[in-house]
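In this view, the complex is presented without one of its protein chains, the others remaining in place.
For chain A:
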Amino acid sequence: MPMYGDLGNKLVQHAKRTQNLTHLPPYQTELVRAVTREVRDLDKDVASLLEPFQGSFDPSADQATACTLLVNHLSMRRNKRCLLAYHRTRTDKLEELVWSGSDVLDLAGQQAGGGNGAGAAVDSGGGSSLSPQEEDYFRQYGDLLAAYKGQWTDVDLTGSLEPPRDLFIDVRVLKDAGEIQTEYGAINLTKNSQFYVRQGDVERLIAQGYLQKLG
């Protein structure tokens, strides 16, 4: 028989695993619902336990009931913490993705490509690894970041956090990226070609996996 907090524990394990993954595993809709339900059930239990006392419950007179109430109380709070931890871990990951410049469509695309074709994405739950709320959050955080970044346009906040060493670097093109404009003219980035370019011009493309920096 499952005990109070078992489900919450599962969520925490999911969160823990998510921390070490590069991608975001599917949202545990069922589990989240079950834990939330457990909280509501516990709350109802508490209410029905207290009902006969009409607000005049004396813990020292009825220690068994007091103990039950305490356990219920703590379980509810524990579940809440588990839920918060699970969601926060995932939003942290989402924020990371926003910073690195991916967008929701990209994520959906990966899912469709890796899964059972585009049809899977339409099925509820089976397609995207994000919950609809998470997709909203992703978009809104993107807007927020864009607003903050917009005040620092000359600095490019999402740029590399490695201290710059060389102005120019060698890069190899991993995927066709089309033509880019630099102040030295246009460069056509075709697969497997190699260029000596200004780092600032191609940082985005490196982050998105189009180019590889040669060391």
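Please note the rule applied: a residue touches a chain if its C-beta (ideal position, glycine included) is under 8 Å from a C-beta of that chain, and two chains touch if they have at least 3 such contacts; residues count from 1.
Convention: contacts and distances are computed from a predicted model.
The chain not displayed here is annotated in its UniProt record as "DNA replication complex GINS protein SLD5", chosen from "DNA-directed RNA polymerases I, II, and III subunit RPABC3", "Putative proteasome subunit alpha type-7", "Ubiquitin-conjugating enzyme E2 G2" or "DNA replication complex GINS protein SLD5".
When the whole complex is considered, the residue among A:20, A:60 or A:151 that touches the unshown chain is A:151.
On the side of chain A, touch with the chain left out of the figure occurs at residues 32, 35-36, 39-40, 43, 76-77, 80, 83-84, 87-88, 91, 95, 131, 133-134, 136-137, 140-141, 144, 147-148, 151-152, 154-157, 159-161, 163-164, 166-167, 183, 198-200.
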